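Note that this complex is displayed minus one protein chain, with the remaining chains in position.
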Amino acid sequence: MGRYVIRRLLQMIPVFIGSTFLIFFMVYALGDPVAALFGDKAPDPATAARIRKDLYLDRPLWEQYLHYMGQIFQGDFGTAFNGQPVLDLMASAFPVTLRLTVVAIAIEVVVGITLGVVSGLRRGKAIDTTLLVLTLVVISVPTFVTGYVLQYVLGVKWGWIRPSVSPDAPWNELLLPGLVLALVSLAYVTRLSRTSIAENAKADYVRTAVAKGLPRRRVVSRHLLRNSLIPVVTFIGTDIGALMGGAIVTERIFNIHGVGYQLYQGILRNNSPTVVGFVTILVIVFLVANLLVDLLYAVLDPRIRYA
Amino acid sequence: MPEPEPQPHPQPPRYDPLEPGDGEAIAPTGQGGQMDLALDEAESLERVIPPGPGNPREKARSLWSDAWHQLRRNPVFVLSSLLIVFLVLIAIWPSLIASGDPLQCDLAHSQEGSAPGHPFGYDTQGCDVYTRTVYGARASITVGVCATLGAALLGAFLGGLAGFFGSWGDALLSRVADIFFGIPVVLGGLVFLSVVTSDTVWPVVGFIVLLGWPQIARIGRGSVITAKQNDYVQAARALGASNARMLLRHVAPNAVAPVIVVATIALGTYIALEATLSFLGVGLRPPTVSWGIDISNAAPQIRNAPHMLLWPAGALSLTVLAFIMLGDAVRDALDPKLR
């Protein structure tokens, strides 16, 4: 297994190069960012040319990329157009988003799997149908609306919470945004664990365990659940990225200055240092998350081995 | 899960030497009734294959035709199919149930509630919400269904191969998927859809497939890795079954459930994703009408005119419901343990 992990870690190198180049190319394809720096006014040609030269934007794509990579290896991730170093932006955005993601995943895991187990064991019963209807609501109502309505009702109407998250984003303020962020994934996790549970409830080892006279709680948690978790764990692994990089809407609603916001700004302003820097970190997060998921397979299903 | 019909002439279970797991599972355990796990007797009876019509001695039908027989008698399947046929009809001929023009808008009626002849009221631009919801079906269902099919087929195929064969192919595919995961939707949409522009829905469908396959591939890969550990697969391998046979007959039916679950939910999120793309200015182009566009226009107005959101979102729910039910029925039909 040690060799397997090392091999996987080594695979990060080509992925790192591939993804930085791909993203770099995509931001390049968005076009020249300089004209937009001047607002409603027309850009002054001499100033614009000077900015392009300083940002290496007047060079061919491959030269820009090499220059950028050279800087990265010296620990310089470039600057955003408002003058802040990208490294500073990452240092302030990633911890906040990480907390938000942890809250969201915790909700997904705890609530999603619980609901999934309940409805999987009671297929076709009222609770199963109710959860199906809730799933449909969550899928068809945009995050913007659920976020806004919850914020309005809890924050303004009832005054239970602060409608917006303060700059240092403490855990307790992230609970509601985390819930809103987790909602759609919650639908996936619930349905996935429901199906797996329903399927495996008929499996031989469950029958065997029941026949042995094990208590129901133990059958469900040790035998049934453990073997049903593989699709759920896989899904959560793929979802981490969607939660971290794609939380644009949730971060906007609750005024969280996280990765989604910075990434969105970087994209709208065609700022390649911001976008490439953030996406690179996100890709590394994926690689690690998916490696963990693959290792978890072996834990959840002892028959799976890694060579 | 509906109660199965009582079987007047239960036949002896068929026996397939290549499916030891299946053969073993039919041995009655006698414990089901005690369990709280919903393993009631009626359901275990279900595993006993009913005789094919007019051919009681029919032998070893393929798994897929078994599934089809199972499906036809499942009311959930029938209901969801009817619903889907209805939705498809509306998508093809919206004028069947809506006589208006979805592009005929009068700003004077902006956000007004329902009125005679306009049961669902008006949107911000003063267009008829009912007509737009009906006409929006075509683009939304095309995008949803085609993108889901594309992403699911591509993802399941690649993920299945990667999970089954492992080794360098798996590594390559998984790392490519990792890069795809990293591309932000907004960036990908702005780049891809501003390069590939057309008045049809296909660039949007293509982009969603491009974005969606890695997730399904990983789910498929994960469940193939689990399924191939099963005894009956190992047995088939020992008996010298070809890779293709093992994958299709033994692994795929046991690994398909999570893919179906994810795909049916993804259908709804893809229709919503189309709205995000339209909001960014790179999605479907006017004069195309879609639920996604209407939902994203209605979302900020939720405090002023909730009816604008209710109808297109309701239509989206109904579509997703139909496909989730269909997916459930198909999954049940494919699962030998449930028969």
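As written, the chain order gives the labels A and B, with residue 1 at the start of each chain.
Convention: a residue touches a chain if its C-beta (ideal position, glycine included) is under 8 Å from a C-beta of that chain, and two chains touch if they have at least 3 such contacts.
Heads up, the rule we're going with is that contacts and distances are computed from a predicted model.
Trainee: Among "Two-component system response regulatory protein", "ABC transporter substrate-binding protein", "SufD family Fe-S cluster assembly protein" or "Cytochrome aa3 subunit 2", find the name that the UniProt record gives to the complex chain excluded from display.
Mentor: Result for the unshown chain: "ABC transporter substrate-binding protein".
Trainee: Kindly state which of the options A:V117, A:A187 or A:L224 is in contact with the chain not pictured.
Mentor: Only one listed residue reaches the unshown chain, and that is A:V117.
Trainee: Consider the whole complex, including the chain that is not shown, and state which of A:M12, A:L87 or A:L154 touches that chain.
Mentor: Only one of A:M12, A:L87 or A:L154 touches the chain omitted from view, namely A:L154.
Trainee: Kindly note down the residues of chain A that lie in touch with the hidden chain.
Mentor: 30-33, 35-47, 49-51, 54, 81-84, 88-89, 92, 107, 110-111, 114-115, 117-118, 121-122, 127, 148, 151-152, 154-156, 159-164, 166-167, 170, 172-173, 175-176, 179, 216, 251-255, 257, 261, 265, 267-270
Trainee: Across the whole complex, list the residues on chain B that are touched by the chain not included here.
Mentor: 36, 103, 105-108, 110, 124-126, 189-190, 194, 279-282, 285-287, 297, 300-301, 303-304
Definition applied: only the chains that are shown with their structure count from here on.
Trainee: Cα centroid separation between chain A and chain B, in whole Å?
Mentor: 23
Trainee: Which residues of chain B touch chain A in their complex?
Mentor: Against chain A, the touching part of chain B is residues 1-2, 21, 24-25, 29, 31-32, 34-39, 171, 174-175, 178-179, 181-188, 190-191, 195, 214-215, 218-219, 221-223, 225-226, 229, 257-258, 260-262, 265, 268-269, 272, 275, 295-296, 299-300, 302-303, 309, 313-314, 316-317, 320-321, 324, 328, 331, 335, 337-338.
Trainee: Write out the stretch or stretches of chain A touching chain B in their complex.
Mentor: It is residues 7, 11, 14-15, 18-19, 22-23, 26-27, 29-30, 121-124, 132, 135-137, 139-142, 144-145, 148-149, 152, 184, 187-188, 191-192, 195-196, 199, 201-204, 206-207, 210-211, 216, 219, 224, 230-231, 233-235, 237-238, 241, 245-246, 248, 263-264, 267, 275, 279-280, 282-283, 286-287, 290, 293, 297, 301, 303-304 of chain A that touch chain B.
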